[in-house]
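Only one protein chain is missing from this complex, and each of the others stays in its spot.
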Amino acid sequence: MSFWFWRGLQKGVQTTRYPRAYENAAGVTPGRPVATQFSSAHEAALAAQVCPVGAITPQDNSARVNLALCIHCQRCHFGDEPVMEWRSDYEWTRLPDTQQRYEPLPKAYKRSLHIIVVDAGDCGACLHEVKQLNTPFYNMHRLGMFFTATPRAADLLVVVGPVSENMRVPLLKTYEAMPNPKKVLAVGTCAISGGIFGQSFVSAGGVSSILPVDLEIPGDPAPPLAILHGLLVVTGRKAPVGHESASERSS
Amino acid sequence: MMVTPAPLTAPKKLEIEEIAAAVRDRFGPAVLVSRGQGGVVLSVSLFEPTTHPPISKMLFWDMGCSFGGIVVEELKGKWRLSYLFLSAGCGWVEVLVEAPSTVSALPSISSEVHAADWHEREAEDLFGLRFEGHPRLGDFILHDQMWPEGVAPHRKLHRELIDVHQEHFRRRPNSEWRPLLVVQDPGAFAMPVGPIYEGGLGQSVHFLLETVGEDVVRAVPRLFYNFRAVEKIAEEQPVSRVLLLAERFAATSSFAHSLAFCLAVERISSTQVPARAKNLRILLSELERLRHHAGAITGICESTALSVATSQAAIIEERLLRACCQFTGHRYLFGLNTPGGLRRDFSAESCTELLKAIDRAVADLHALEDGLYFTSSFLDRLEDVGIVDPDKARDLNFVGPVGRASACSGDLRRDCPYEGYETYQFEVPREIEGDGYARLRILFQEAYQSARLVQQATHRLEPGQISAPCEPLSGGVALGWAEAPIGPALHWLRLDASGLVERYRVMTASFNNWLGFRVAVEDFAFQDFPIILATFGLSPTECDR
Partner (left out) sequence: MNEWIGRVLVLFFAFCGCGLVLSAVMRGRYAMRVLVGFSAVCSALMMIAAAFALAGGHTFSVSLWRLDGFGSLSIRLDMLSAIFLFAAGLVYFPASIFVKNFVESRFQGQYPLSRYGVMHFALMASVVLILTAGDAPLFLISWECMSILCYLLVNYERPRNGDGRAAYIMLAMSEAGFLAVVVAFAVAARMSPDWSFVALAAATAHLSSGAIWGIFVLGFFGFGVKAGLVPVNFWLPRCYTATPAVFIPVLAGVTLNVGFYGILRLNADIARPHGIGPGLLALFVGSVTALVGILYATTENDMKTMLAHSSIENAGIIVAGIGASLVFRASGYGLAAAIALTAALYHMVNHSVYKTLLFQGAGEIEAATGTRDMDSLGGLARLLPALSVVFLVGCLSIAAIPPFNGFVSEWLTLQSLLRSASLVSPAIKILFAICGAALALTAALAVTCFVKVYAMSFLGIRRGEWKLRAPKRIRQPHFALVYLASACFLLGILPTYIIPVLNRAVEPLAGASATASLVPPFFTATPQNQQLPAAFLHDFHNLGAQVGGSVLPGKGMVVLVRGAEQNPVIFAMSTFYGFVALALFVIVTWLIVARLTRRHEVVRNELWAGGIPRLLPEMSYTATGFSNPVRVVFQAIFRPDIVEDTRKTVAVHFRTAILRRREEEHLVDRLFFHPVGDAIGWFARLLARMHHGKLNAYVAYTLCFFLLILLLYRLS
């Protein structure tokens, strides 16, 4: 079927050069709110009240952001109320609050990582973004990362969703079926804190109440490049955000 | 070779008065026919619940209505069930059944209207209402293997369930449980698929494919692995928060769902949405539909393992995602809708950029389509595979692109227009074969129509307001609807006097279509199963809420 071969060649190379070069194309990330200075404490308080999930906290004249709670509702991005500053980046993989440092997987996994994904109540967006990693634009195969069909061959467990009750047992079984060494990556705000679904009789409010989480990627959804950054952190090729600048982490 | 769609035969257009008269004639004193409220045009209240099955049968079969869903409400001292039917061109007809709280069972209509099967099962699982004559109640949302008997979490008296410390709901699986297997053939077995399959890249759903070896004889999907009780946690919350829930329970159709929710709120508060906001809403809905269909086409190519075509389709989809992000600030169009209009405006330059991106996407889609129809090995896997007969499609009330591929050409944009769709030029494609190839053709056709609608919307943008004030909200009841990419999305809302949500009911297209999915899979070989699954493009998480 040489027809598709030529068709593929015609399209050329679409793959991003990240992590060799920082990817700046428009639309790769929704961005995120960052700590903003306001002219008065009153304005900072007003800005903080805009956030429906309490991700923004006022501190004197500035408003701080806990990205682990941000659900990207964009109410602090545009609207009538005072808005926060937004930055169009995507490297925001962080350590969980309970951990101080991150121990990456051994050196043998640096360029060969096998991943199993579990959809534990996800809305579909985070899972869709994870799937985009296999597409020509991001192509995680060139970095030595692969999705496996069975946890027996997986090194990393990627969980999306706030862990609905019906998926609690399958998630636990997947984790138990993985051989050591293994890591758990929670992708998306729902997987970190439960997102808008929070904790309820059918939602565990985040993976950390079920499994030991090694790294977290906030975002609703986390864009593919943020997830790619997170995978690079898992293998030790990049450093997590919390590790670098402790001031950004929430109180 | 592209098949020209059959000439559009719209479903029977009846006037409200005709329906009202027919119902009155046949059922006389047992019913009260009146004008509906909150988006419903006709309301038929039943005095005698036993008249329910014949009325539903008449509406569904004789009058050609399609079935929307059942809204179960637990009011003070009584149950209020509202069965929603859509008469194309006329509007929503609701059949209202009220029964005291002490009632033990209500008559089931699922023997007449098979599409109500799962709605009644959901009501039984979540509210504990029994439906007499229903063939299979139980083990639906609350999987019997995990949940104890007698739990009805949506009852008002379980309000404290939101509190996480109810440990007795976190159980270990029951080791005595056995699935209900239908095929009794010596040597029959049930192949389990999921909930984690495809490397976890598929949304969680579990199948038991009963077979004797080659063909799937019976396929039973077990859904609700992603059940997050959106309807329950929305209770006693302000509308602004429930809007966030509406956006986020099924993010790949998030704009359509948030639009349906906002329409319901606007109907309750009788807010007039400005024209610019309406046009922008149409633009964004169609943008979402175009992107969603590009994703569905990628899924079909991937399931047949045609790698280059998968990559080409994935490129189109990612470009559309980036165009969405560049235009609105979010790849999946979160945070745009608000009751009364939109939260932000868009400049003319950004509209021009968007149009350029859409033109490029349409050109790429045409090229991809030509290439796919030229590849006989690809078509072999889709043609005559996963066939759903038009009769069965009508019987099980298939909606959305899946229904349109089997001659069920319902479309809310045309049958029950909202936000000004009646003034737009577009076609609703229709095929009759009902196989995977027909569904693929429908996806391509709808994508082109969506691009056409985006262009029309862009050209109609007049300067103006983008939202009208909706606050303060007071009590009321309304139905909001929108045609999401998978099919109709219905959001039913009851607000109490202080403007908080008292009852929030979501009826999605995936829920409707999953019921009938097994019809397409049965009697086809195992190897066809993933392909049929991909051609349907259903979302378990949209069904689960």
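Labels A and B are assigned to the chains in the order they are written; within every chain, residues are numbered from 1.
Throughout what follows, contacts are C-beta pairs under 8 Å (C-beta built on N, C-alpha and C of every residue); 3 or more make two chains touch, one makes a residue touch a chain.
These numbers come from a predicted model, not from an experiment.
Asker: Which candidate, B:Gly133, B:Gly371, B:Pro390 or B:Pro417, sits in contact with the chain we can't see?
Answerer: Within the whole complex, the residue contacting the unshown chain is B:Gly133.
Asker: Going by the contact rule already stated, which one of B:Ala30, B:Ala152 or B:Val217 would touch the omitted chain in the full complex?
Answerer: B:Val217
Asker: Among A:Val83, A:Ala177 or A:Ala239, choose the residue that contacts the chain missing from this document, as touch is defined above.
Answerer: Only one listed residue reaches the unshown chain, and that is A:Ala177.
Asker: From the list A:Gln14, A:Asn61, A:Ser88 or A:Thr150, pick the residue that touches the absent chain.
Answerer: A:Thr150
Asker: Contacts of subunit A with the missing chain: which residues?
Answerer: 118, 150-152, 169-171, 173-174, 176-177, 179-180
Asker: Using the document's contact rule, name the residues of subunit B that touch the chain not shown here.
Answerer: Residues 110-111, 114, 117, 133-136, 145, 173, 175, 178-179, 181-197, 206, 208, 211-214, 217-218, 395-396 of subunit B touch the chain absent from view.
Throughout what follows, only the chains that are shown with their structure count from here on.
Asker: Averaged over CA atoms, how far is the centre of subunit A from the centre of subunit B? Could you give it in whole Å?
Answerer: Spacing between the chain centres: roughly 28 Å.
Asker: Over in the complex, which subunit B residues touch subunit A? Could you list them?
Answerer: Residues of subunit B touching subunit A: 143, 146, 153, 161-164, 166, 169-170, 172-173, 195-204, 224-230, 232-233, 240-241, 244-245, 247-252, 254, 295, 306, 308-309, 311-312, 314-315, 317-318, 321-326, 329-332, 334-335, 343-344, 367, 371, 374-375, 377, 539, 541-542, 544.
Asker: Would you mind writing out the residues of subunit A in touch with subunit B in their complex?
Answerer: Touching subunit B: residues 1, 3-5, 7-8, 11, 14, 25-31, 52, 71-75, 77-79, 116-125, 127-132, 134-137, 147-149, 158, 161-162, 164-170, 174, 195-203, 205, 220-221, 223 of subunit A.
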